[in-house]
Structure formats: C-alpha cells, structure tokens
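Removed: one protein chain of the complex. Kept in place: all other protein chains.
And now, chain A:
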C-alpha cells in the first residue's frame, strides 16, 4: 500500500478493519480498547484502556481477551477521529470515595463508549459515560465524568462539560460550564460525516475532494 520503501517505519499502523493508529499514539491497556474500524488515532492521543472495570493490577494478566465487552474499558465505533493530544479516560465511579477513610475494595471504572463518526478535537479530555454518533468535540474541550452526549451534537472549542451533564441531540454547546447555545440546523447533519476526513490521513493519504 505504502509508496515508501520497505523497511522504513510508516507513520501509522493500519489494521485489517481499516483503523489508522499513529505510532506515536499512546494507547494504554490495548486489550481493553475496542475499535469498530476505520477509526483514526493521531499522534499523542491517549486512550486509558488500563482503567478497566477490574483493578488495574489484575488487568495485566492477558486472559481478558477471551471475553471482550465484559472487561472492555473503551468502545469506539466506526469512523471516529481522535486528534492530537486528546485523551479518552473511562470515568472512575469510585472518585467520590477518594476522600473516604476506607479505601474502596475494587476500582469501578465504567466503560467509555463512543458511537460512529465522533470527532475528538486536539487536547480534548473525554471522561464521559457515553458519546453518541455524529458528535463533534472541539479543541481543548473537557467532558466531565458521567456526562452523556447524545447524537448530532457539536461541542465548540474550549467548552467544559460538567460531570453528570446530559446534552440532548441536535444541540450546539459552548461555555464554561457548558450551556446550549444553538441548534444543529437541518442542513448541518452531513457535516458530521467523517468518511472524507478518514481518507485524508494515514500512510497513503488522499487529497480532499472538492
């Protein structure tokens, strides 16, 4: 596929299902990360698969591959795009216990789910419980724990979505803390499609069509 001579390390690892993962991406606990295919992960993007439901110490034993789903920390759908320096971090349901005197018996990380066509902007931090399909998360956005983002949502740059917030479909949110600032227009649905963007990155990038 690559035009580069054999032996030269390519910038991206391209998997059978069409994922393009930059070699400089920082994936921790890959056995707990599920990619739906055709997803792009750029350099310095971080996915904390190690924050799986069980205690992180036991996750190093690689027996978890037999039952995917039960122990998966991060689910990513098709045609997602994780920009440079973003971080996907499953939320830790035991954070509220941090101040407690008794240490929690087990880590209770809940899986983080991304739908299809989810764009995560540069340096964004995602700790949401779930992000739907056709969602655009801008640059430097912080999505707090337990937050739920439904389908067709545009999160503008530098937004901070507080923990527990629910963002309904077809809304545009911005601000610190986030508030709904607009509606996605009827003609704006196609802009969430990431097939085109997927083609323009990788070891053999195609020029953007008109």
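Simple rule for what comes next: a residue touches a chain if its C-beta (ideal position, glycine included) is under 8 Å from a C-beta of that chain, and two chains touch if they have at least 3 such contacts; residues count from 1.
By our rule, contacts and distances are computed from a predicted model.
Asker: Assuming one chain is omitted from the figure, identify its UniProt name from "GTP-binding protein gtr2", "Cyclin-like domain-containing protein", "Cytoplasmic tRNA 2-thiolation protein 1" or "Dynactin subunit 4".
Answerer: The correct option from "GTP-binding protein gtr2", "Cyclin-like domain-containing protein", "Cytoplasmic tRNA 2-thiolation protein 1" or "Dynactin subunit 4" is "Dynactin subunit 4", the UniProt name of the unshown chain.
Asker: Using the definition of touch stated at the top, determine which of A:33, A:52, A:165 or A:194 touches the missing chain.
Answerer: The missing chain is touched by A:165.
Asker: Where the complex has a chain not shown, which of A:49, A:121, A:144 or A:202 is the residue touching it?
Answerer: Considering all chains, including the one not shown, the answer is A:144.
Asker: Which chain A residues touch the hidden chain?
Answerer: 93-94, 96-97, 99-102, 104, 108, 144, 150-152, 160, 162-171, 177, 179-180, 185-191, 199, 206-207, 209-210
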